[in-house]
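Heads up, one of the protein chains got dropped from this complex, but the rest are sitting where they should.
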């Protein structure tokens, strides 16, 4: 699911102060911290990352161990629950909490890989399109238009159908689907930046095209890219879970949140906990990233300042 | 205006061609060949296999196959399903009303609730109401709808027992479906209670599918209203001595709706994506479920045709939104003339 209002202003924020203010990053950080919700988002993300990293230590069980005598046991506060399975067990007796904790690892990994892939490729294509222009630009942008005319989850489904189901292919599909946003963003920034004085000055000083693209122009397009990256991180978690739910992403017994839900569907009316907790984990993660993305956007967008 | 329409249509053509190329290429990139899938488990002798390939034109060069595909497309022939052997267009069309009905109701829910909420949040900027609405909207926006649907089922079907879990109509009703829109068909039929039954079936899926658009529309409406309220013409309206409700309802809303319509237009593409998940959860017999079933049955022509039709529809909807945009924004309208 793509973010309709994710784009920040095309005219780039950081360039308005060419002689850099003492600590521009510091100012962004201060603005960000003033937004208490955004800070809360950041703290929750940090917490999720810690939990994901420490899953091996914290989790009471491994994510795949099946306790056949404890099938569909409710969480500990309900009658029949026990503290050895704090959030209950699923239909084959696996500990829900442990699976969710290990699932956090997967979700963070999915987010990082998807964002890195689409960011790197998208920025590259965008830089090329914006810098070279001409038919290269037209071809790239047309291709992006075509990709945008197919709803993103649908496109991901098709790509997975071609590549075959599985977590890796799902990540690849999602990364491909997110490309157009990065390409458009980068290209837009490059086109506005490339005629600015400082770029022209560097060119006159003899900077080559690669140096111009990566060292001179790119750093000045970073702000909107960072915001887009945060927001697509949450979308990646969401879409990977959706593909998992449809049976096209991670395959059982991988403790991926979406595929946990797919499996839990049949017990929806009998065992609420198998359904509720994995989804809650997705919601909290996605929400935290979205709140932080909103905060970042506000902090990086000079129009909203003062 | 006609000129405007024409130019927009012209822009669509290359994109449409691109979509045909991509869907065509995707299906041909898929490992395994269609004849083997058609034959199923039984398998085929090599001679019969070659014969079938020739019959389907699959032994010819790719570009010829593509031109063929395009030619047939022009005549409304999207090929046959490998599984049911029905024409894909008719398979699609028989399921489309279900998806359309669901999407329209979801959109009505999203617009009907999202715009007023956004307006109220905007007017009461900074208040508890504002924070509440925006917090809820952000949560809705971050919602994994496949989970949200299940939660709705747990609450309304499981605990409260108000709504059925799946389908469009209880099996106790047997009605004619001339329009394929269940709400209309049940009204036309004289079966007592059928209409309410259809509504009860529809309500959870519509809410589930409408949640993300609702959140997006509410957020967009709020920021748009805030922006518009700072405009000079709002000051002029106040200087005329107009009542606050009139300033909001007439002067602010009309202009604030301009960006909101664009966002609503964008939601329509996303509704199709959301329909895949919603229809899967609620066993709703629409396009989304059909596509997922096609994937699992490896019915690639069906998938190809479905994607093509949906992409075309999204493009047409975007065009209509553009036109609507011109209609409510006189500046664009006159530019185009």
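A and B label the chains in the order they appear, each numbered from 1.
Criterion: a residue touches a chain if its C-beta (ideal position, glycine included) is under 8 Å from a C-beta of that chain, and two chains touch if they have at least 3 such contacts.
In the analysis below, contacts and distances are computed from a predicted model.
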{"item": "Name per UniProt, for the chain absent here [options: \"Acyl-CoA dehydrogenase family protein\", \"LPS kinase\", \"Ligase-associated DNA damage response exonuclease\" or \"ABC-type dipeptide transporter\"]", "value": "\"ABC-type dipeptide transporter\""}
{"item": "For the chain not depicted, the shown chains it touches", "value": "B"}
{"item": "Options B:5, B:53, B:242 or B:313, residue touching the unrepresented chain", "value": "B:242"}
{"item": "Of B:219, B:251 or B:289, the residue in touch with the unshown chain", "value": "B:251"}
{"item": "Touch list for chain B against the chain that is not drawn", "value": "231-233, 235-243, 246, 251, 254-255, 258, 328-331, 334"}
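What we mean here is this: only the chains that are shown with their structure count from here on.
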{"item": "Residues on chain B engaged by chain A in the complex (per definition of touch)", "value": "14-15, 18-19, 22-23, 26, 29-31, 138-139, 141-144, 146-148, 150-151, 153-154, 157-158, 165, 212, 216, 219-220, 223, 263, 266-267, 269-270, 272-274, 276-277, 280-281, 291-292, 295-296, 300, 303, 307, 310-311, 314-315, 318"}
{"item": "Residues of chain A that touch chain B when the two form their complex", "value": "1-2, 4-5, 142-143, 145-146, 149-154, 157-162, 164, 234, 238, 241-242, 245-248, 258, 261, 264-265, 268-269, 272, 275-276, 278-280, 282-283, 286-287, 290-291, 294"}
